[in-house]
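As you look at this complex, bear in mind that one protein chain is not there, while each of the others sits in place.
Labels run A and B following the written order; every chain starts at residue 1.
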Amino acid sequence: MNPLELAGAGPGPAFEVTFDGRRIEALPGRTVAAALWAAGVTSWRTTRGGGRPRGVFCGIGVCFDCLVTVNDRPNQRACLVPARPGDVIRSQEGTGRAD
Amino acid sequence: MRTDLAVIGAGPAGLAAALAADRRGLRVALVDAAPEPGGQFYRQPAAGLRAERPQALHHQWRTWVGLRDRLATSSVRVLSEHHVWCVERTPDGPAVHALLGPEQEKPAEVRATAVLLATGGYETVLPFPGWTLPGVVTAGGAQAMLKGGLVVPGRTAVVAGTGPLLLPVATGLAAAGVRVAALVESADPGRLLRHAGALAGKLPEGAGYAARLLRHRVPFLARHTVVRAHGDTRLTGVTVAALDAHGRVRPGTERRLPCDTLAVSHGMLPHTDLAESLGCRLDGLTVAVDAEQRTDVPGVWAAGEATGVGGAALALAEGHIAGRSIAARLRGTVPDPGEWAPAARARARMRGYAAALDAAYAPPAHWTDRVTDDTVVCRCEEVTAGTVREALALGAGDARTVKLLTRAGMGWCQGRMCEPAVAGLAGCEPAPSRRPFARPVPLGVLAEQHEQHTERGPS
Partner (left out) sequence: MSEPLTCDVVVVGAGMTGAACALYAARAGLAVTVVDRGPVAGGTTGAGEGNLLVSDKAPGPELELALLSNRLWAQVAQELGRPVEYEAKGGLVVAENPETLDGLRRFADTQRAAGVTADPVPADRLHDLEPRLAPGLAGGVRYPQDAQVMPALAAAHLLRASGARLLTGREVTRVLRTADGAVRGVRTDRGDLHAPAVVNAAGTWGGELAARAGVSLPVLPRRGFVLVTEPLPPRVRHKVYAADYVADVASDSAALQTSPVVEGTAAGPVLIGASRERVGFDRSLSLPAVRALAAGATRLFPFLSGVRALRAYAGFRPYLPDHLPAIGPDPRAPGLFHACGHEGAGIGLATGTGLLIAQALTGGTPELDLTPFRPDRFPRTTKEAEQ
């Protein structure tokens, strides 16, 4: 059993987004975080002090640990932002803004 | 837009209040951050996933269906994807300031005669070595991703911490195909039995979960704690250990459980930022309300977790009472509490449960002993426990001064994640923080509003 089967999901066809240049498939309705989890990715940010990897922590938009750059827009919360066809998702380093 | 009542938060409390007020003829705007109403408790799979059996992930499904259907036939105006960052007191009543959509770059404003704060809560996780590794998530976060995205973070999970949330999360993950290697609860189940009287109504629910744990063969480790999460760039396992009666690790009981997911929770905290900046009196960490769910600020009501964490049934009762009170008060009449007597009785009973659960599920007394100096406490600003301890040695007597001296709590999340930990390390009771912005606000939005307001008249 997987979660899709458990809930009897019959989503429309998957679409493509890229994560750090790699193509991944995303199901309609899923957030960026859910799409990345489904693709086996659990971290997409490094901290600005220690350069440590981070991903989802609170999952409801409170902790800001899952910040990610989507279509050149930095500091998006992956757990809130829906994935859309063609999205260019990039791992975010530090402040997410070029020096 | 202008309305009679703005309800902030479309979880159980907000829904119940909106429906009660709508039925009594008020114009109601239900303002919520999510794409669909329901809040965290009734979070539904994203519409695009076309789930036919969402109830497989839910409890109290029939209650949700009732609320959903009544909302659909009501005149309540649902303002979804409205992230409220401030409620301002103005001479014409409260002004609700929000940012739109997931990007939160464009502003929206709702003017109302009354406002109900049904802002819910968020989880507390106390730090331990390794808790910042990817793969470590809050128990509620794992549940939210499962309910909303129909997705799980890994194959093998440990569910740990303390509190009534751990059971549904463990059974939910197990039902979704995750191998749950252990449910690690630091509290003593015997303490729950001591509150059996107060919890009588809750015991069948607990027994149901216990049966499901058994069915999924989830080992239950009571009076155990996760001492450390292992891994370099990704969680690979946790070390768990037994606790003695004083909350200290029993030497020699440590053992390692391989896992790629740790879902952890140490309880819930209410969202009180909006109430705080409105000037509402807080009672400890919760918004103080009277028997009608009124705060001490005229025109401002509060219900649900914001007024004390107690679960969905309590929130529904409080929301219902608040909605009826608002309907009467806005019409200039004094409500008759007799009309909502059943809800008031449910509220009293549920508050009793909540108090008993609170007493039974407390983080182990000596948790700070296990927070090594190199453990990150503030996840945003990467402030370690060692740095916090140095600040205490420099003369910081309270959490606010620790924050000033270390930046713990000054990052993106504004201390929501680290505050209980900092207070614990400082040896003081957690106190509510001032967060005038409940969410980050683009400076451009503030600047534009300045231009608009100064155009309207002299500033």
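Everything that follows uses one rule, which is that a residue touches a chain if its C-beta (ideal position, glycine included) is under 8 Å from a C-beta of that chain, and two chains touch if they have at least 3 such contacts.
Everything numeric in this text was worked out from a predicted model, so none of it was measured.
Put simply, the hidden chain is in touch with A, B once you look at the whole complex. Across the entire complex, the residue among B:25, B:66, B:284 or B:397 in touch with the chain not shown is B:397. Taking the whole complex into account, chain A touches the unshown chain at residues 48, 75, 94-95, 97-99.
Interface residues of chain B facing the missing partner chain: 86, 88, 97, 277, 279, 381, 391, 394-398, 400-401, 404-405, 407, 410-412, 414, 434-437, 440-444, 446-447, 449-451, 453, 459.
Throughout what follows, only the chains that are shown with their structure count from here on.
Put simply, chain B touches chain A in their complex at residues 33, 35, 40, 45-54, 56-57, 102-103, 122-123, 132-138, 140-146, 148-154, 175-177, 233-234, 379-382, 411-413, 416-417. Against chain B, the residues of chain A that register as touching in their complex are 1-4, 6-12, 27-31, 33-34, 37-38, 42-43, 47-50, 52-65, 67, 73, 75-77, 79-82.
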